[in-house]
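A single protein chain has been removed from this complex, and every other one stays in its place.
Chains: A and B, in written order; residue numbering restarts at 1 for each.
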Amino acid sequence: MAGREMEVAHLPRSSDPPSGELAALVKRLVDPFRQGAAAEQHVPTGFYTDTTVCIGCKACEVACKEWNLLPADGLRWTGNSYDNTETLSATSWRHVKFVEQFSVVEDPKVSSAGFSLERLLNEPKAGRWLMMSDVCKHCVAAPCQQACPTGAIIHNEFENVFIQPDICNGCSSCVAACPFGVITRSSLDGHSHKCTLCYDRQRDGLIPACAKACPTQSIQFGPIDELRERARARVRDLHQRGVTSAYLYGDTPTANYSRLNSFYLLVDRPSVYGLPDDPVNPTIHMKGDYLRAIASGFAAIVVLLAVLWR
Amino acid sequence: MPGLGTSVGFGAASNHPRDLVNSDCILIMGSNMAESHPVGFHWPVLAQQRGGIVIHVDPRYTRTSAVADVFVKIRAGTDIAFLGGIIRYILEGERYFREYVVHYTNAATLIADEYRGVDDSGLFAGFDPTTGSYNLIPGAWEYACERRPDGTRGLPRTDPTLKDPACVLQILKRHYAHYTPEAVARVCGCRPEDVVKVAELLCRNSGRERTSAVAYALGWTQHSTGAQMIRAGTIIQLLLGNVGRPGGGVLALRGHACIQGSTDIPVLFDMLPGYLPQPRAVPGHATLAQYLANGKSYLSRRGDVANGLWKEGAVRGGWSDMPKFAVSLLKAWYGDAATPENDYGYAWLPKLDEDLSEMSYFVKMHQGAIRGMFLMGQNPAAGSPNARLHRHALRRLDWLVIRDFFETESANFWYADPEGVDPKTVPTEIFFLPAASVIEKEGSFTNTERMLQWHERAVPPPGDCRSDAWFVYDLGCRLKELYRDSTHERDAPLRHLTWDYKGIDGELDPERVLREINGYHVREKRQLRGPVELASDGSTACGCWLYCGVFPDEKTNLARAKGDRLRGTSVYGEWAWAWPENRRILYNRASADPQGRPWSERKKLVWWDDVARRWTGHDVPDFEIDKPPDYRPAANARGIAAIAGDAPFRMHPDGRGWLYVPYGLKDGPLPIFYEPLESPFRNTLVRQQSDPLTVVPSDPMNPIATPGGDEYPLIATSYRVTEHYLSGAMSRFDSWLCELQPQMFVEISFELAGERGVTNGDWVIVSSPRGAIEARALVTARLKPVIVDGRPAHTVGLPIHWGFAGESVGASVNTLSPLSLDPNADIHGAKSFVCQLRPGRLAQPNPPTPLPVAPIPVVDDPIPDTPDAAQPLGRIERGW
Partner (left out) sequence: MRTGDALTVAIPGPRGYAQREVTQAPAWRGLVAWDLLFNGMTTGLFLVAAISELAAPQVFTPVAKIAYGIALIVLLIDLACLVLDLGDPLRFHHMLRVFKLGSPMSVGTWCLTAYSVPLAAAAAISALPGGWTHLDGVRRLAVIIGLLPALGSAVYKGVLLSTNAQPGWKDARWLGGYLTSAAIMLGSAQMLVLSSVMGHERATAMLRPALALLLIMNLISLGLLVADVRATLLRTYTRRRMYGVGILSLGVGVLLPLGLLLGGSTSLFVVATAACIALASLAVRFAIIRLNNLGSVAS
């Protein structure tokens, strides 16, 4: 099992309850600006999800909701295979996707003269049903964290992306910035929420609820380096067995995007799974855009001056 | 259960799910393991990662098929044809594990001359159409035994060369000769190569060095030929030498968390604890002595033969100890009142005089013959086949006591039935008693691997909720008090029932019950350590002989054991306790060769230690610990001493695995492919359309479609999805589960949708002779029809989880399913019946209305007594 579990050691002491209305008000105003001691840096952790062994049971979705006491999203049947969750959202931090891939061509007919037992035994399965448990990618360079103006979104001591729920004011910059469509703003409290990689559980030495619940260990948790080794070994193994389309998504940085601390083993193009084929970090355009904007401003001012200066 | 039990001895899974990691090949058939046993499915996935092959054979492409290496689609209900094709392949190519087959199975046994096999009519000889049973030639299926000088039956005659035409192997070969790949493909709709493929993979992965496992579930049991499907699977495993070996065996994946326990300690009408037969109101069971002398298989006799082969079971093999089990049981139940003079209270046991299985008594209820009912943790108004009949039947009761956590369909049928019912017209007085849930009570539960685990109570039940055990115990106390002073003879059983299970707090103490189930020495008042201590003279009491050993002394409840030492590659013998005697893999004597050496180093489990002169290994040996492999019984040996040192299947009188079952199954010693009771297709393998012994209760609300008819040309198959549980009583009141699958739907193929003018998401009406339902259609390529006998076999997939009570409501599939009982296990045929489909909506007088979604503890305020850092991160909080 990835990531050894430990007994819950002891929980940090709670802050004293404030006394009186005024004190509570002051506390509310002042607390967001207080700086605590920096947490001790930890080995970066993350998820490695092997979609080839996902059985689409959605235990991850339910375990996440149970642990975090997230409300149900509403009972809406989509008719999209077995996926009724539709998207990740502020109240669904795990989302299992289903992709049915069946050829419309007729199955091969009765054996011809060139029948070979070995070929028969090794023929590929006709038809695929891909399943994948989507979650926040916990990008090493996360556009949501870069865009967040309140500093609510941080990389915590485990190098996971964490939204501090007492800071967020719902500006939705992160919603706009995420190229994977992970975050949304909750209509219940007006804040953005997403997978916390069970920060609270990790601090107590436990593994995330979804990884714990996953019956086939499709979702694996642990130090990210260890997971990458394991994932690469699995890809080699799959290639040897004839599943040559297997590859890892997000385990290495690309030209336009950093590594993901929640990376995947996939067997088809990312867009089939609803992931961007080539994710781009939006901030690569920032400098140019500022320059263009400032230049336009200056040009207009120059024109204005030229007309007005007498 | 009878399919497996008659083949190998016990009707329970022979191996445990974790053992699948040792399998080189796993055939999952009649099971959607990934969706119905997701946690157990971890082991086949691990097996794959170690190089094993997972094969899934099923009418639908499911989440199991998505992960399996090989998927073969067959028409629902045609499993015996497919398995028969595999058996033929094994026999024609002589791919069976010869040494295993010769020594460990009855392949070499000769069958009596009266056995003629299957004739042109598709039946065995001796079928009596008037009684609907095989009684005309009583001795027709028996072994050919030697005749002793005194006329009694001797040992069965055998031919170890397997050449005699009367030997079981040759009979088997002739029986399946016409199950060619082409004939099978014509029936099942698969390709002929698919039979070859699966058979070849199984053959290549069996033998000394490799083992294959077969895992099945309700996809096999819930057919009119269910027991025979399981038989066919077990025949394959015996031929390939996989039973009793690591990574092998037949895994009966049971359908509920504790259903194994509920058949071990049964509330079933025809069984006493430990699979002892419930005595019948027949001469052979009139007294205890007769009951015991006739033995376990008395009810398997055909005709009135007094001394058929069935009687061997009372003389030789494990079941010959039945007197010890039965008398100890009676002592446990009646305590000091059970004495040798009164046959240990045998007369107080009710004697069965008719079929009182669930479906049969509901039919009686419908006819007004039953006045009241206790219904605990069961939901027949939505969960039983032909649910409409069940609801109508419930309305005829005078009183109904129902215990459950939520107001299920069986509790609110009197006003919420979609058919529309005026509550004033329902005479039933209904008492709804709230039940404690799983985490609110303690006790043991026995799962599919025969393992008893103790289950602690996490929180006390709220309000007036109580566990079923508490209720039954309290009810018993009150009844005993009511009848304390009665002098009627019929009240004697109640008065004499031992009923003292109070704990120190005055409430029921489940551990006291388990102690009694384990058994104790009556006079010395100490716990029994194992079934070998059981006696038939009244000196021991034992609630269930199979469980003897779980509570070996006053303080030690082995169901609580948490040892995590691994023996071999999959046996955690110190974790909890498995019956019998903490064996994890049954028949494990077969993991060693006839001389007691492991078949291979890779597959060693249990072996004979010649120095210590005892059996040893990774698991508790399923054998007398000191019986050497070369032990041969004396001619007149009885009991367990009549089992040779190389005979692993000790519950059988000959100690062998039965490829051919001489007694125990009503519809034949070998599986024949019969079409399901309702089928759009005619049987092309044998002339007899369907199993003639299927019992169809006669009731105007239970019409059955004629086979091959035009009115209902589609195959209906019902099944589970992972997100919900059974009839939804435990899952459709939970919004986290409801949102995963929020609505009833039916799955159909693009081809059928095109024919009927249905697009994905449309409302459709599915109808059968029993009724009609409406649901949305999920159009999917996974249900692409196979071609059977030249035309497409359209299948309509029906998830079983919905009903009219809950936060997510919808049509109940059991409105469509028929009431029928398979001849051996009384199980209904939910996996294959017929229906029709058309677009549209039903006009329902009282459409199901969902309950408002109960609020999850939406956390506005901080959870009390919890530090800030431990508050749930999903907490809703606004503002400053």
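One rule holds in what follows: contacts are C-beta pairs under 8 Å (C-beta built on N, C-alpha and C of every residue); 3 or more make two chains touch, one makes a residue touch a chain.
Note that this is a predicted model, so its numbers are computed, not measured.
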| item | value |
| --- | --- |
| Candidate in contact with the missing chain, chosen from B:M359, B:L389, B:A729 or B:V779 | B:V779 |
| Residues in chain A touching the chain absent from view | 29, 32-33, 76, 78-81, 83, 86-89, 97, 99-100, 143, 146-152, 167-173, 175-186, 189-192, 271-276, 280, 282-283, 285-286, 288-290, 292-297, 299-301, 303-305, 307-310 |
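One rule holds for everything that comes next: only the chains that are shown with their structure count from here on.
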| item | value |
| --- | --- |
| Complex contact set, residues of chain A against chain B | 11-15, 25, 28-29, 52-53, 55-59, 61-62, 65-77, 79, 81-82, 84-85, 91, 100, 102, 104, 107-111, 115, 117, 120-121, 125-131, 165-166, 186, 188-190, 193, 196, 199-200, 203, 215-217, 237 |
| Chain B to chain A touching residues, read off their complex | 34-35, 38-39, 41-42, 45, 48-49, 61, 63-71, 191-193, 196-197, 200-201, 721-723, 735-743, 745, 760-761, 776, 778, 780-782, 784, 807-808, 850, 853, 855-859, 866-870, 872-880 |
